[in-house]
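Note that one protein chain is taken out, while the other chains of the complex remain in position.
So, chain A:
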């Protein structure tokens, strides 16, 4: 599995534009909010938690439809399934690689986005934690969705329709944690609930994805 993860990271390093595109998309979406709702600092700060979460989840969705699509097109998927790794292991590595190449870089862009949305500075740390967990959940759910929609016509459209509703709990608890931190309330319970969701998705999503990859 480590060998596959190294291959995935090497491939991502050869295509840095994909990672950069997700980060820029994230920043641009958050930059659009001040234009839409006006520059009033209070309104922006009120919107910031939800806007950050929504923008991050959408940005992390971008590279998902190529997750297995590219492998299936060039024949690599068949070879991976015969490499001695199970479908579940392949899916788990894909999810981790997707988070490392999309979710983690988004965290680096979070302070910039938080500043643009006038999120109070003490909440920035919590915002990064909440985004880390939420994007990890999206990587897991998205991997299952990508495996399910593999081979479907217009799978790229189907995938968000399948994955985003499942990510609603991540959205709720993530935004609630940031909101709580911004207003000085205890934010820990929300993050713990988010972590519990991630802990449940971590084994289940790769299992589902592995089963979907196996059934041709």
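Just so we're on the same page, a contact is a pair of C-beta atoms (placed from the backbone, for glycine too) under 8 Å apart; a residue touches a chain by one contact, two chains touch by 3 or more; residues count from 1.
Simple rule for what comes next: contacts and distances are computed from a predicted model.
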I notice the complex is incomplete. Of the names "Carbon starvation CstA family protein", "Heme ABC exporter, ATP-binding protein CcmA", "NADH-quinone oxidoreductase subunit C" or "ABC transporter transmembrane region family protein", which is the UniProt protein name for the chain that's not shown?
"Heme ABC exporter, ATP-binding protein CcmA"
Could I get the residues of chain A that touch the absent chain, sorted low to high?
3-4, 6-7, 10-11, 14-15, 73-76, 78-79, 81-86, 214, 216
